[in-house]
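If you scroll down you'll find the structure; I have some questions about it.
A protein chain is absent from this complex, but the other protein chains hold their places.
For chain A:
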């Protein structure tokens, strides 16, 4: 848009949606901030208490375990989906029989609701008595693993990673397919074998897509809730409690909306810190 006239018109016409979006975001956020400074439970009228809620929130003896759980969950799922997604994308890029069907099947987990997939994993795969994994272990002569009791956080990571793998695969496959065929041929003529081709040509080409996948997934993985709620309920102890789940516990069982709001604001701040950190580390990949 070149002239002052068209710029004005554009702004004027975009204004309604921009304002609607702003209200949509600002009202809940400012209400949460407001509640976080109130002594506000289900049984009494709200009353201003300053930073007391934050002090209580951080006074929780489990708070650092919860922070750590949150970061391990995000990091673990990211590691599995980025590595697995890259390998799957390389596989799906090969001309294979029934390519369309295979691609559809790979994408399918993304369409399954988190609660449903968590239930399937809990009752049909990881169940220590009836589960498929337990049956395989017994057939092979091992004693079955009680997944949610012995390696609870790892189990949750696997379930969440299974759900996000299709997303990563899809984006990375698209990136892979946009690689210029002549560049592969040139690298081949220059003497690059398959492994050198991957590390010198394919991986740098996919770096931007990897960055995008990483940023988008981080935002969603910081707020994983349904999988934990359905499988472990945050336990055993607080072994699988992450920040959103802790906030839920406080709002649900202690009826302390002020404290939960303070937790929510802490979660927002944590998400921003992680996002800024990631943008610093990998953000240069996004510059054209």
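In this section, a contact is a pair of C-beta atoms (placed from the backbone, for glycine too) under 8 Å apart; a residue touches a chain by one contact, two chains touch by 3 or more; residues count from 1.
Definition applied: contacts and distances are computed from a predicted model.
According to UniProt, the chain absent from the figure is "ABC transporter ATP-binding protein", selected among "Heme exporter protein C", "Probable tRNA sulfurtransferase", "ABC transporter ATP-binding protein" or "Cytochrome c oxidase subunit 1".
When the whole complex is considered, the residue among A:149, A:196 or A:276 that touches the unshown chain is A:196.
Residues of chain A in contact with the chain left out of this view: 180, 182-183, 185-192, 196, 200-201, 204-205, 207.
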